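Comments concern the structure below.
So, chain A:
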Amino acid sequence: MSRHLGWAATFVGAAMLVASVPVVAQDASMEPAAACTPSDPPLSVIFIPKQVNNPYFDAAATGAQTAADELCGEFSQVGPQNANAAEQVPFITDATTQAPSAIAIAADGPDEVVPSLTAAMEQGVKVVGYDSSPAAGAYDVFVNQVDFSGVGVLLADWACELAPDCTGEIAVLSAAETAPNQNAWIALMTDTLANDAKYANLDLVTTVYGNDDPQDSATQAQGLLQTYPDLKVIVAPTTVGILAAAQVVKQQGSDVKVTGLGFPNDMREYVKDGISPVFGLWSVPDLGYLTYYIASLLVDGTITGAEGETFTVPNLGDYTIGPDSVVTLGPAFRFDASNIDEFNF
Partner candidate 1 sequence: MSERPAAAPPPVAESPLDVAEQPADGGIVAHAELSGIWKSFGATQALSDVSLKLLPGEIHALVGENGAGKSTLVKLLAGVHQPDEGEIRLDGRPIVIHGPAHSRSLGIAVVHQEPSLFPDLSVAENVFMGEAPRGRLGLIHWAAMRRQARELFEELGVTFDVSASVRGLSMADQQLIEIARALSIDAGLLILDEPTASLSLHEVERLFTIVRHTRDRGVAVLFVSHRLEEVFALCERATVLRDGRHVITARTSELTTGDLVRHMVGREVSLFPNAATPPGDVLLEVDGLTRTGLFQDISFSLRAGEIVGLAGLVGAGRTEVARVLFGIDHADSGRIAIAGETVAFERPDDALRAGIAYLPEDRHQQGLVVDFSITQNISLPILPRLFPRFLVHAGVERRLAEGYAERLRVRMTDVDQLANALSGGNQQKVVFAKWLASEPRVLILDEPTRGIDIGAKVEVHRIISELAASGLAILLISSDLPEVLAMSDRIIVLHEGAITAELSRDEASEERVMFAATGQQEGARSEGQDQDPPTPVGGRSLD
Partner candidate 2 sequence: MTETVAATSSEGRLGRMVTTVARQREASLVAVMLILGVFVAVQAPQFLSVSNLVPVTVLASIIAIVAVGEALVIITRNVDLSVEAIMGLVAFSVAEILSRKALDAPAAMAFGVGLGLVLGMFNGFLVSALRVPAIVATLGTLSLFRGFDYLIAGGKQVTLTELPPGYTDPARWTIVGVPLFVLIAVAVVVVTSLVLRQTTFGRQVYAVGSNPDAAAILGIRRGVVVFTVFSVCGLLSGLAGVMWGIEFGTINAGAATGVTLQVVAAVVVGGVNIFGGSGTVVGAALGALFLTLVSNALILLRLSQFWLEAIYGLVILLAVAADSFVLRRLRRTFTGRRSR
């Protein structure tokens, strides 16, 4: 009896402890930024990534933090555990009520976030999209991590480069069936393959979806290897997918090549053992940096997000706002054995 009570007591105690953590943690997150003079009202930007447990967005956050320190602003990142719009929206609305200077968002779904973002903008909060775009009109500026059409072409190029004599079957391993970027890139890639005689002999046999989940992606990659014995190249325009694919290929000892978009840190060994001799990405920290910087410019009114506006960002260069208020970070960056060791993210 008393034993039970004791246990129960300890358990309640533990629960209390857990419950009390929020307050503590919150104090921690309110740390004032570096010793410099904050603007008035102080610049504060809340980053809401697709999901919080994702190294990609943590890499972006580091860049954003750097910008925040330089600009003497506040930076904080909150977001859902899973990349799921239904979970993301409450974070948007709650962020809005806290009336920050700006919200930076990587949308879990272009349309799902529209109502909440519009509401935010109505209340004078600037909205900057990054990584994956909310539907046009639901943001002031969208920072495109890479020149989309460029990626499409590059993916095709790399596939061609890896397929012997640029001929044979290739397949795409994408993220979620609903992921806007991947779909856009794949579409452009397909066009390129179809319209450029150079790729005439490449046969894109299928597109499968690994939902940006290591296990699903692995399973799908397995499936590809089984289903298409003559497969030459797997193109995975997603950091999770490309890694999973490379692992599977290695485990199976297959001679299929893997390319797409991935992290240098993930892909280093595969570049070296020739499973994925070439792949690409952009500098993710720079993406975060640029996003925060643009937010600040919107806040202090330097830019409004209108097409044609130009501005300069230290360490990155000059930018022009394009149609649909899109700013593009730059062309995709090609990683291969020659340069892979220079990067760490």
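Criterion: a contact is a pair of C-beta atoms (placed from the backbone, for glycine too) under 8 Å apart; a residue touches a chain by one contact, two chains touch by 3 or more; residues count from 1.
On how the list was made: all candidates are chains of the complex that A comes from, given by their letters.
Quick caveat, the model's predicted, so the values are computed rather than measured.
Chain contacts in this complex place chain A in touch with candidate 2, from the set 1 or 2. Taken in their complex, chain A has these residues touching candidate 2: 3-4, 7-8, 52-55, 58, 81-82, 206, 208-209, 213-215, 218-220, 222-223, 225-227, 229, 243-244, 247, 251-252, 254, 265-266, 268-269.
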